[in-house]
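Below you will find the structure I want to go over with you.
The complex appears here minus one protein chain, its other protein chains still in place.
Here the chain labels run A and B in written order, and each chain numbers its own residues starting at 1.
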Amino acid sequence: MVHTGTIRIHSQGFSDIIDITRQVQAIITESGIHAGIASVFVPGSTASVSTIEFEPALVADMQEQLEKFASRTMKSRHSETWGDDNGFSHIRATFMGPGMTAPFSNGHLMLGTWQQIVVIDHDNRPRTREIVVQVVGE
Amino acid sequence: MVHTGTIRIHSQGFSDIIDITRQVQAIITESGIHAGIASVFVPGSTASVSTIEFEPALVADMQEQLEKFASRTMKSRHSETWGDDNGFSHIRATFMGPGMTAPFSNGHLMLGTWQQIVVIDHDNRPRTREIVVQVVGE
Partner (left out) sequence: MVHTGTIRIHSQGFSDIIDITRQVQAIITESGIHAGIASVFVPGSTASVSTIEFEPALVADMQEQLEKFASRTMKSRHSETWGDDNGFSHIRATFMGPGMTAPFSNGHLMLGTWQQIVVIDHDNRPRTREIVVQVVGE
């Protein structure tokens, strides 16, 4: 069985980190699927999906690390060629990947206690995005 | 069809790398599922799952790279706020991601000859963990 859900988020970009755990769980619940996997995927090439302990100090640490890894001021052929100044956003996104897959059982996500599913929007401007959650199971 | 298995590991933390390939294969075998995917996921926000050629020299290289990427001595708001000194562990884990998905066919993982599935435990102390393997297929 397969059930497709979408989650709309609003972000500020620059690796804004948004907790979508509750919405992913709601899509699993509405699917009626008991056990399986939820594949969470962001269409677009400037955002990522991962998990984090979602608390403000760590969110700031993660954003600082991403800035250190590929700075918003880095020189980029992509930015120079297309004039959209978001080469760093693409680099961060391709490195971290566009999605992740979480298991669930008895209708509930099997996450750690302090582990949330998050979208990290690396683009260089506010964005609205539709995240795809594909629930596969029985 | 869906089959859920778990793997218990003991790690030393600090990006200890533990080969779980045999256990993942055993869960596929016990599932009786012929072809599909095995989604390997670590509940918790300070560990990762990936693949590596599991030999000691490369394991040491990988740990050195992670130390260079986000040092155990890095300043971290998370560590300062919560006093658990594992900000670097979270950063490494969120960057690498909490899981990966491997295909199998005829009941066997389709890995390269020198490719093993590993858990990388980034936490700053020894841990026992339960890894979740969700087998989905037919």
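As a working rule, a contact is a pair of C-beta atoms (placed from the backbone, for glycine too) under 8 Å apart; a residue touches a chain by one contact, two chains touch by 3 or more.
Because the structure is a prediction, the values reported are computed rather than measured.
Q: Using the definition of touch stated at the top, determine which of B:I9, B:A47 or B:A102 touches the missing chain.
A: B:A102
Q: Check each of A:S11, A:S76 or A:Q115 against the chain that is not shown and name the one that touches it.
A: Here the residue in touch with the unshown chain is A:S76.
Q: Using the document's contact rule, name the residues of chain B that touch the chain not shown here.
A: 35-37, 50-53, 55, 57-58, 60-62, 65, 69, 95-97, 100-103, 105, 110-112, 114-115, 136-138
Q: Extract the touching residues of chain A with respect to the undisplayed chain.
A: 1-2, 4, 39, 41, 43-45, 69-70, 76-78, 80-82, 87, 90-91, 93-95, 97-99, 101, 132, 134, 136
By our rule, only the chains that are shown with their structure count from here on.
Q: I'd like the Å distance between the centres of chain A and chain B, where a centre is the mean of that chain's Cα atoms.
A: Each chain's C-alpha centroid was found; their separation is 19 Å.
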